[in-house]
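Rest of the complex left out; these chains stay put.
Order as written gives the chain letters A and B; numbering starts at 1 within each chain.
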Amino acid sequence: MKVYTGGGDKGKTSLFSGERVAKHSLRIESYGDLDELNSLIGAVLAVLPDNSQLVARELAQIQARLFQAGAWLATTADSSASQFLDPMDESLVSELEGAIDTLSEELPPLKVFILPGGHQSAALAHVARTVCRRCERRASQLVEELEAEGELDAALSVIAVYLNRLSDYLFVAARYLNKVTATQEQAWQKP
Amino acid sequence: MAETLTSSNGDHWITLEERRQLSGEVFELCCTRPAGFHFLAGQHVGLRIGQLERDYTIVSARQEPRLRFLVEQLEAGLLSSRLASLALGSSLEMGPPRGYLVERATARQRVLVATGSGIAPFVSMLSSGFQARYLLQGARRPDQLYYRRQVSPLVDNYVGCLTAPGCLAKGKGWVYPGQVTAYIDQLLPVEDYDFYLCGKWEMIRQATHIIDRRFPEAKVFSEGFY
């Protein structure tokens, strides 16, 4: 079973809705970065401590949601392809907010910046957090561009909000992973 | 939609009722259609015997009472040789329908391009009422243009692209001596199209690059195999 098809060797590729677009077009950038984020979450999962099954389940669920989001990013508004996709609605955002609230309850309140790092899983969660914020920047740019052209699908606005919340989830998860591994968190000290 | 077509449409048992040889290496299986089984024209299902499983495209129309599948007997194909000798009346396990080489709403004309057993999804689509401007069917010899008689009247323009030497069949206006890719490159008039491609990935790769050059605004839907 081969994985390479060669169809993209000349710099264009296909959306799920069929259009041929440049590989460096904004949609492809957007879901390409989402794929990077998804892979980084996989890297967090690979080094997760045993006593964090809750986070393990949540991260796996988030990976599935990112594929759902990726499929929407690969589909132009009003395309008949969207009938095949699972809806992206605000409930996905509340799902994340619930998870943030639950983890936050375990953590001391924070009024300063913390140096990203600590346990390896926490350190990688911080990397994932910042890549998530990069995804959010691309999504925000795509939303702006599509809105200007009157081609914005509502699913994409939800994705942007989801990514905003996801970066907060990853921040809280990083702190939580340090807590359950008894790793001291370091506040940013000015010089 | 995604729901009704896959997850809630789980595994089924079907019974082999008839086998029809289409050429030396290709045959069609006719099976029972389970009550409540839905699919979109162009989709495929996994057929299983014991541990062996492979995907086969449904060639029957959506409204047909039986399910028909196109099977190419591959030299190393364990399942296809089992299917070639399976006794009529035997049961087969069938997975849910999958795949997105199906009708997509469009204002544009469609061009369907198939090579070899890649004709299967288009047989189902055309006989289910799908409208297309062109069907380019590629093969080496005329006898490998499976379903040609059934599908050629269902499209505006049917072109059989034959690559074996000496296939410049006299008087047959629908024959083009060469590959489907050469036809797209040299003869297909420039207009607004959506392309549906099915066949080996190598054909899809070449066709896609030609489409990118000649029809940069076109949508391309493809389903490939090796």
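Rule of thumb we're sticking to: a contact is a pair of C-beta atoms (placed from the backbone, for glycine too) under 8 Å apart; a residue touches a chain by one contact, two chains touch by 3 or more.
Owing to the predicted nature of the structure, the values given are computational and were not obtained by experimental measurement.
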Q.
With each distinct chain shown just once, how many copies of each does the entire complex in this file contain?
A. A x3, B x1
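Basically, only the chains that are shown with their structure count from here on.
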Q | Whole-Å gap between the CA centroids of chain A and chain B | A | 37
(Q) Which residues of chain A touch chain B once you look at their complex with the stated criterion? (A) 1-2, 5-7, 9-10, 12, 14, 16-20, 79-81, 83-86
Q: Note which residues of chain B are touching chain A in the complex, please.
A: 1-2, 100, 104-106, 194, 201-202, 204-205, 208-209, 211-212, 216, 218-222, 224, 226
